[in-house]
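Every protein chain but one is kept in place in this view of the complex.
In this document, chain identifiers A, B, C, D, E, F, G, H and I correspond to the written order of the chains, with residue numbering beginning at 1 in each.
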Amino acid sequence: MLFCTLMTVKLPPDLPAERVQTLRAAETALAQDYQRQGKLRHLWRVAGRTANVSVWDCADADDFHATVSALPLFPYLEIEVLPLARHPSALD
Amino acid sequence: MLFCTLMTVKLPPDLPAERVQTLRAAETALAQDYQRQGKLRHLWRVAGRTANVSVWDCADADDFHATVSALPLFPYLEIEVLPLARHPSALD
Amino acid sequence: MLFCTLMTVKLPPDLPAERVQTLRAAETALAQDYQRQGKLRHLWRVAGRTANVSVWDCADADDFHATVSALPLFPYLEIEVLPLARHPSALD
Amino acid sequence: MLFCTLMTVKLPPDLPAERVQTLRAAETALAQDYQRQGKLRHLWRVAGRTANVSVWDCADADDFHATVSALPLFPYLEIEVLPLARHPSALD
Amino acid sequence: MLFCTLMTVKLPPDLPAERVQTLRAAETALAQDYQRQGKLRHLWRVAGRTANVSVWDCADADDFHATVSALPLFPYLEIEVLPLARHPSALD
Amino acid sequence: MLFCTLMTVKLPPDLPAERVQTLRAAETALAQDYQRQGKLRHLWRVAGRTANVSVWDCADADDFHATVSALPLFPYLEIEVLPLARHPSALD
Amino acid sequence: MLFCTLMTVKLPPDLPAERVQTLRAAETALAQDYQRQGKLRHLWRVAGRTANVSVWDCADADDFHATVSALPLFPYLEIEVLPLARHPSALD
Amino acid sequence: MLFCTLMTVKLPPDLPAERVQTLRAAETALAQDYQRQGKLRHLWRVAGRTANVSVWDCADADDFHATVSALPLFPYLEIEVLPLARHPSALD
Amino acid sequence: MLFCTLMTVKLPPDLPAERVQTLRAAETALAQDYQRQGKLRHLWRVAGRTANVSVWDCADADDFHATVSALPLFPYLEIEVLPLARHPSALD
Partner (left out) sequence: MLFCTLMTVKLPPDLPAERVQTLRAAETALAQDYQRQGKLRHLWRVAGRTANVSVWDCADADDFHATVSALPLFPYLEIEVLPLARHPSALD
């Protein structure tokens, strides 16, 4: 099942730079794992903002929640979730 | 260039059924043309709402506006637009 | 999969009373069918408002969308959708 | 009487991990007590977010407030409350 | 049980004046009945707006919904509902 | 003159418990004084939230501001103010 | 007592021009009466919008409501009301 | 003095096509006059929406209001206004 | 040119009392200077809130920005700005 998320990253300004780097590196590593597993189908940057639009392909909502909440940045994310269905005009 | 849109369809309740059908058929036809041209890369239904999430691939904002504003349902759409950039963690 | 919806009914004030009655009767009939099928697990009225909180149990988002969009009142509904996962503290 | 709540957990990012664990353990213990007492009828995770949808069955608003405000996480919760009535189309 | 409501009256501008008068007279009559029954404890006008703040004393949410939804102006009301509990600092 | 307020208490999570207790005790003492003086006519807890609905009876806006801004919790309150007028349907 | 209002005029686009003119003329006449009576102390146009900022000097909220609700455009106004108190830094 | 506006065009869906064309032609003619006069310095389309971002150069707020409110589409526009000052980092 | 501002003061709760007093004294001194210069025409307290409504008379937006941003409390202010034009119904 597909879920579209708009994730806005809200890191506290006083978080030590080193901590931020560690978090970002771990986030990238896990995000790339998810892409290889096919769980994270699409990942785009929202131009001009510390936010991304992603499309996740998970078994169901439990799988989706476990997947997203494992992200190292999860405690610092504001997430809007739209469950996606097939559009009648979609060709693929 | 990629643009993500969240389009909510707001048809006036008193629009004649026939008119609605004509609009929807024309909308589907054009949306499928756009998909064949590669302009409309992704089109998903937001489950439970008369809304869709789409990702458009256009030359630039002028091309994007011309493409979207040609949709028969355009006068009845509330559209949020997010310009998309490449995400550093994206593999594709 | 479970979906929680907050549905606010926005009937145009000038809709003929007879039409409203027909819509409501059809809505009730289908809602009760859904409950018998196990698709509509919970249906509560938000006290003081023309709105309801419902919990739907559907195969996936496509099934959920087909189920909800078939409601006679669907064109007159503003719907917020929350996909639900199992809560780690839930006993059932 | 039934109350539906949408609770969003907003823990300060700099709260020590140990403190967070203690809070979460106490929260789970009390939430499970409430379920055994029949006060907390339903508890679902909002997929993708640190939030939950719950349905509480309390004697009245005073009982409901005493119940919810006793939750260890209460100082860190943003809570929306919808009092629920019987829906005329509900079969149960 | 007490419920506080903020009701904003949104009459369509093209509703015939006579119809408005009939509605308002019926609304006043029922509101005054409710006050005599003790159901409507307080009724204030929000100064400068077509809105009122009211405090209702009903058996439970079902009784509250039945009471409020019977108001002639109900189809034209936007209603925010706050269930009220006893405040620890309240003397009465 | 009457003023209705919706006060949401936003205490910083890291405020020492002792300080919170002192503030709350002083708040209760002053709130009860105001009730004895007839300045604070009604004080209800919004069930499920750290918020209250109150109705104040003050000489005018200056008196009202002096009264409310003297509350020990005032620096930690988000306050919405609705000036109240007599409702034509009110019996009292 | 002083009240500050932000009034946004929302005339239905299909209201006959003649009717609009009659309303505006009556509105101006009454607004100028109020200024002569000292009830309407200040009246400014919000540049670029069909809205105005006004400061009213009325006996109390009842007087204020009676004054504002008598405006011919009242049914077409969205009004935000701020009760004003003396500012400690104000010289006048 | 400079004013930045975000104008969203909200034409009623049932406005006759001919009327829309007349309005749009008159709007374009006046907008181009304003550009020749130097009053309208910049006019951009918000890609994907029936909205525009404009920067106006007027003597003051009265001139600005007279200029904008003369636009044929003015009754159908939702307008956000930001008065602009010189930015300390601006080179021009 | 006139500007109306709604300023909400958001002082961090943990700002030392002494610092707050210094800021407030400096703010009052400058605000009273501005009133003597005729730059600050009106200054009212929003009753019940740490906010004020002010009307500024400045040469243009640059002058207005320089004036307001010099206020000692400026870093702690959330400011909404409405540029004001002459209202056709205003007598003064």
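Keep in mind that, in the parts below, contacts are C-beta pairs under 8 Å (C-beta built on N, C-alpha and C of every residue); 3 or more make two chains touch, one makes a residue touch a chain.
Keep in mind that this is a model prediction, so the values were computed, not measured.
The chain we do not see here touches A, B, H, I in the full complex. Across the entire complex, the residue among I:Ala31, I:Val46, I:Ala61 or I:Ala85 in touch with the chain not shown is I:Ala61.
Annotation: of H:Leu11, H:Val53 or H:Ala66, H:Val53 touches the absent chain (contact as defined above). Touch with the hidden chain on the side of subunit B covers residues 1-3, 60-62, 64-66, 81-86. Taking the complete complex into account, residues 11, 13-14, 45-50 of subunit A touch the chain not shown.
Touching residues on subunit H toward the chain that is not drawn are 2, 4, 6, 27-28, 31-32, 35-36, 42-48, 52-53, 55, 82-92.
The rule is simple: only the chains that are shown with their structure count from here on.
Just one of H-I, A-D or B-H has an interface built like that of D-E, with over half of its contact pairs in common by residue number: H-I. Across the two interfaces under comparison, H-I and A-B, the one joined by more C-beta contacts turns out to be A-B. Inter-chain spacing, taken between the CA centroids of subunit D and subunit H, is 49 Å. Subunit B and subunit C, compared by their mean Cα positions, are separated by 26 Å.
Counting only residues that touch two or more partner chains, subunit H has 3, 61-62, 64-65, 81.
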